[in-house]
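This is the structure I have questions about; it appears just below.
With one protein chain withheld, the remaining protein chains of the complex are depicted in position.
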Amino acid sequence: MFATSNGNGHRRNGNGTRPRGYSAWDLVRHGITGSDWPRAWREHDLRDHYDVVIIGGGVHGLAAAHYLAQNHGITDVAVLDRSWIGGGGSGRNTSILRSNYLTPDGVRFYDRSVKLYEHLAADLNFNVMFSQRGHLTLAHNDASLRTMRWRTEVNKLQGVDSEVIDADEVKKLVPYLDTSSDTRYPILGALYHPPGGIVRHDAVVWGYARAADAHGVHIHQKTEVTGIDVERGRVTGVQTSRGRIATGTVLNATAGWSSLISDMAGVAMPVQTFPLQAAVTEPVKPFLDTVVVSGTLHVYVSQTDRGELVFGASVDPFASYSIRGSLEFSEGIAGHVLELMPALSRMRLLRQWAGLCDMTPDYSPIMGPTEVEGFYVDVGWGTYGFKAGPVSGEAMADCIAAGRPPEIISAFGLDRFLAGRLVGEKGAAAVGH
Amino acid sequence: MSETSEEPIARSPIAPQAPVVRFGWEISARAARGDLSLSDETPLAKVAVRAPFRGAAADALGVGFGRTTRTDVDGVGVGDVLVVGSGPGEWLVLAAPGRGPDLAAALTRRLGSSGEFVSVIDLTHGRALVRLAGRAAPQVLAKVCGIDLSDSVTPDGAALRTTVARVVTDVVRDDRGGPPSSVGPSYLLHVERSSGQFLAGALLDAGAEFGLETGTFVGLAGRDT
Amino acid sequence: MTILPITRSTATSGRLGPQPGEVIDRHRTLDFTWNGRVLQGHPGDTLASALTAAGERVLSRSYKYHRPRGLSTASYLDPGALFQVGDEPNVRGAHRLLREGDDVRSQNTWPSLAFDLKAVNGLAGRFLAPGFYYKTFIKPERLWPSYEKVLRTFVHAGEISPVPGTEVYDKRYAHPDVVVAGGGPAGMAAAVAAARAGASVLLVEEEHQLGGHLRWGGSAELAALRELTAAVAAEPGIEVMTDSVAGARFDDNWIPIVQRSLPGVAERLVKARAKTLVVAAGLIERPYVFAGNDLPGVLLSTGVRRLVNLHAVRPGQRAVVLTANPDGDAAAADLARVGVDVAAVIDARRGEGIVAAHGRGGVQSVELTGGRRVEADLLVTAVGWTAPTSLLNQSGDDPVYDPRTARFRPDPARLPDNVLAAGGIVGEGSTDELVAHGDATGREAARRAARVARRLAAVPTAVTTPRPPVPQPDAAPVVVPELVTPDHPELFTNGTGGFVDQCEDVGLKELRTAIREGYDSVELLKRYTTATMGPTQGKLETVNMVAVLAQATGRTMAETGTTTWRPMYAPVTLGALAGRPSEPVRYSPMQPWHERHGAVPLVAGQWIRPEHYGDPAAEVTAVRTRVGIIDVTPIGKLDLRGPDIPKLLELLYVNKWQRLAVGRVRYGVMCAEDGVVLDDGVTGRLGEDHYLCSTTSSGAATVWEWVENWLQTAHPEWQVHVTPVTTAYASINVAGPHSRELVGRLVEGLDLASEAFGYMNVRSATVAGVADCVLWRIGFTGELSYEIHVPAAYGLHVWERLMAAGEDLGVTPFGVEAQRILRLEKGHAIVGQDTDGLTQGFSAGLGDLIKLDKPDFAGKPELAWQHERGGHPRLVGLRPVDPTIVPPEASQILDRDGSIAGRITSSRMSPTLGRAICLGQLEPDLAEIGTRVTVRHPDGRDVVAEVTDPVHVDPEGARQRV
Partner (left out) sequence: MMLLPCPWCGPRSATEFRFCGEAGEAGARPDPATATPEQWRRYLYLHANPRGWSTESWYHGSGCRRYFTAERHTLTNEVRSTTAAGGAP
């Protein structure tokens, strides 16, 4: 609990120092004077105490730090990352944003994130290049078409723009798609979700880092957490590669490391770490204007503003911490993409990489307090963590400020597993992305 | 070719070229011209045996996991059979077309006396079977199968199960069983029936550059005739 | 910055006389078009060498500023020679061989290469700081989408046509003892040595010929090349793959090799499991960063030697050569030999240097340190090398920067046992030293390959091998001579400006600005400026970027480190990665009949099944009033043998199985350990220790593995054999009032009277002359029906006889759609449609099927707690009050306060009742029969429906028991 916040964790404006200084006029001024741009975030010495220590310098950790300062005036905050900010999942995902989920809780949660993304550039004074170009989830059999309608109907009831469209309408949106009926997996229709799209994921990380720094948050790169001190069920400090920090509040906002960090605090997690691979082709003139996903064919594709196609699929077939990648991944997506768009056979894959995803039993995150007082978690993000960055940061800031989880994340508590109250997203897990 | 005679005609899942009916089965009459051939052997009787990995039954069958042998099952007049150790405690016994029931009965009698827990199932209709034979057979197979087919790793008489063209397949190297017109290695490929047509198509596609053609039914005698 | 049109410069380069090592066939010419103009080249020319011979200097425009660009490396990596050839984008023009009639175009140049409007960007260069797009277009928010459209027009690349190409791709597997990646002197020597030691070798070379840098060497190098080429040709154990690339090294030496330009195949992916890998990738020449370094006419020494010695092309009239190593000296000598005026040789080893290159549309003069300006149209730089260690990094190596030799050096000690490095990538040396190093490495690779083979063979398995491998002792390791690399000056940039990444147009000043803004780690700098993320994958740019970063932050190059080398080593087409289209597909024995009778195909997993034959409603009526037959072959079938089958069924199903008499059938539901419904089906007892268990078609494979898991890990002591026989039987369900009559006409040896063969019984019999058929009295459709399992080869025969024998009875084929309507009329739930990933047993309408008094079964504890807790959703029947409205499946059911209380899971118009009928999941407090609920239609309308008994037709089930 923090004296600075008022009782019910209601947000009030922090010290209001919004970052400024990026605009067309600034570009011209610096161009003419040749003067340097200010550092986007500063380097600080590691202090021996912070009110809040956030482990994980990805979009979740940095957003939490930003909203703690902006919404609750809590600025004595350190964000620690073992390498460089955005080096984990935040720098390895395929940057797709959407809110066309299955359960009412899920839809409201991700819709809040899309709403935050819509104004993030202005809020952070950093163009995150959110291209709200529409998101298509293709259905190749009647079972998945039924799941599309299920998600569509739940979306509409939460006021989220989604609809089921037929193959001809899909062809109009994506002319390169083979929507004929004599393919191996004919396209029967799709869930069309106009608010979905893609964002420049690194820019989101840098935007939050710059804004948090402007509020006085200390961002410490190359600082690895090696232990968490817990005494009589309460967090008292964090051991790092650059010395100990005394603190009463720690937020675990890591992916691929969340089990290891939680183990340090003695908190068991229902998480299994899997690699998730992605790949990028050489650029070609833009021809794909929406995000295209196929659940049956386990592939999704979008075209960046640099003309490259970005591919992703489901997680690797077995748990591992290896991010070396596999040939089977690129063979798989190539086969499935050409099943959807045969004309792309001559496009070349330029590079492939992998990140680590913490999968949970019900395809939903684990957010909020744990049995160790002062140890909070924002983990278990599977393959859908980046799109939830802003709302997670906001919600965790409210949670830490008030000492208990806000309503929007009440369904995602760690205790739900032992209580047998799994979240409904598992219902239609077949179409995960 | 719809039904005219009273006698039911058995059909393979693999569409035959120039179909003709022989021993109750519709088979392809055209023989492969060259050395490299793919023949539909689905009419062969196929009996699956399950028994303890080691024991009297295993000894009676005369071959262990990963190997094949030709034998005559205690002279019951089923003729020459090919016994394959296709899995741990799993055997596949192949015999001439139509001999399935007699073979199953003979095996049940022969192995039942072992006192071990043994089961015998006539799977003639449950599996499709093709034979790929000829000098270039290993190169054709190497386009769709990831197993090292060199003589040192997969010698004549070897039996294994793996994926071929993404379908789970028993691969049995049985050079002697190749058609008389072929030379070099010969592989029996044994899959779940409904994938038979797909596997045959994938093999023909892979073998096109080597001049692979479909051939007529060979049977077990192969090059001995 | 040149906005004014560039006049075609005077023909300063052209074809030279015959060169000793040339690879072109001067006696034949090939015509091709360049941006529409017809030019000539020779077979053996690359697109770039033919263009240069024809006098073309400007070959492309740069990404951001659209500056004119020409050749620099004259190799696969040349960033200035990316062309559109016909409808293939991003072709590597300095690698791709010229073919008759090639339509070659520059990419993203409008209206033309000579006069490119977007060159205006160059004017605003100073305002387009790195990441400028992050700093602008922020307000007003509503204009961002239109700004974005403008940004997308600047995408610098070729185009993909919507019409699929006709080129062919395929794959093959390989199991070589040794893969040698790189066909230079060391690679060739390693391959020969390994082959002589008895190893099977794949020698993979990116260029069109073996030999590496020997090919553009002098007479000594050409002699060595001939000798090595002959040695390779003499070894049958070596398969040579030129114009091919070893794309990556994945775990356990799983190496994808892409072969390009094979006869009849555009690209082939060879998937090699190599026992040992020898990386002999040599060295890549590193560009120098200085003001004007991107002007056409600035070439690397290897670029010049390739053009002169391989393609007999004069790269310029008057040259200045900056050299820091013997290759720079050799380039100067080659130019002089072919009559180019070498105006100045600047020797960096003696501290000499250059300041900048000047000129419009190309080099016109070179400014030297000390102020002297030399007129020249060609500036050659030889400032050092980068070791392309991608495959070694993927094997676990982490190359460290060595100031003495001015490059990141691999550390063979960090490599796993099955990966070795040979030749230039390890260290420089004379041809003989490189060959000796390759030879020794090749022998060691063969030795280790033999050891890996022995180790693989020795892994304990159950396979009985004819000749168990005789354990030979390992031969003694081969001593690999040291490759001592001479010192090399550190020359990355002279700080006067220029481009660090010519593909992405990232300049030296821009990098320094970004570093000062805080993007001061190598990964952040790369992502913020996009330097090293272009088509050359960082091979020419990474080390220079690291040098600039190290200088700016005061850290050493070793401390700064490099970015990760990401697979693949060279870009690979999606076609090669996909190979032949091969998604397995499964058919039933009656498929030919279905196709001949107009069945509309339905994709059901790997199966293709008849959805209907034209009129599903009529098919339903036929089954309800006469007799229909459906092909249900995909239904999963497991043959169970053994004395302990009842124990197994007790453990897996929620109901009881101890006392099932021979000939009897029972329906069962399986749950997973979390109580969620997994599958359902009927199981019949055919004999004392012989049962036949059916599963859903989609669950067939999963259920079999689930059963095997319990048998093998939890109860190995139980004697049960399970064999999948799903397609051993063709399954035909004969359903309808006349089904007994129809089946009676074909069956022999079986009394069909209800007393002898009642509902939920199973018998064997001969049908239509086919012995060993299995007949089940079960009722998914709710009518009197016999499901006949026919030995599959006779499936078509029996199906055709049923159709013939039942003509007068009005026998009608029906498909999956009609079956769905019939089962919905009977309220039979479909697992996976009326249940989902969270539906536990008591929410699946199973009523008293779940026997909680059993000692144990899969999922029992969770089901017991669900039962105790109550309040779980119910599976209910529903009927829209307006009978004509058929609510689409997945429509949501709303509570009084508008919140979601459930959904429609199944919904059809029932031809039998002439009204819409549904099944749905619903909150318990609304689930009482008679309750009225609101169904929200997708079009927004609200429809009232009433909760009913799930069984809409013949609730007592009399019709199926007759």
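The letters A, B and C name the chains in turn, as written, and every chain counts its residues from 1.
In this section, a residue touches a chain if its C-beta (ideal position, glycine included) is under 8 Å from a C-beta of that chain, and two chains touch if they have at least 3 such contacts.
The structure presented is a predicted model; accordingly, all values stated were derived computationally and were not measured.
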Need the list of shown chains touched by the one chain that isn't shown. A, B, C
Looking at the whole complex, which of C:Glu708, C:Asp751, C:Asp882 or C:Glu928 touches the chain that is not displayed? C:Glu708
If I consider the whole complex, including the chain that's not displayed, which of A:Ser90, A:Ser144 or A:Ser259 touches that chain? A:Ser259
Absent-chain interface as seen on chain C, which is shown: 250-252, 254, 273, 456, 459-463, 673-674, 705, 708-709, 712-714, 716, 855-856, 860-862, 865
For chain A, which residues lie in contact with the unshown chain of the complex? 259-260, 268-273, 317-322, 326-328, 361, 417-420
Of the residues in chain B, which ones touch the absent chain? 53, 65-66, 87-88, 146, 160-163, 168
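Here, only the chains that are shown with their structure count from here on.
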When the centre of a chain is set as the mean of its C-alpha atoms, what distance in Å lies between chain A and chain B? 53
Where chain B touches two or more other chains at once, by residue number: none
Where does chain C touch two or more other chains at once, residue-wise? 271, 583, 585
Of all residues in chain B, those that touch chain C in their complex: 2-3, 6-13, 15, 25, 42, 48, 50, 53, 63-67, 85, 88, 117, 119, 121, 123-127, 139, 142-148, 150, 152-153, 155, 157, 160, 165-167, 192-195, 197-198, 202, 205-206, 209
Going by the contact rule set out above, which residues of chain A touch chain C in the complex? 22-24, 26-28, 30-32, 34, 36-42, 83-87, 91, 104, 118-119, 121-122, 125-132, 140-143, 146-147, 149-150, 152-154, 156-157, 163-164, 175-176, 184-186, 200, 202-203, 206-207, 221, 281-287, 305-307, 322, 324-327, 330-331, 333-335, 337-339, 342-353, 362, 420, 422, 424, 426-430
Chain C residues touching chain A - in the complex, by the definition given at the top: 87-90, 108, 124, 126-127, 129, 132-139, 141, 144-145, 148, 151-152, 155-165, 167, 169, 248, 250-251, 254, 256, 269, 271, 394, 513, 516-519, 521, 523-524, 527-528, 530, 535, 537, 564, 566-568, 571-579, 581, 583, 585, 602-604, 832-833, 836-839, 862, 865, 888-892, 894, 898-900, 903, 936, 938
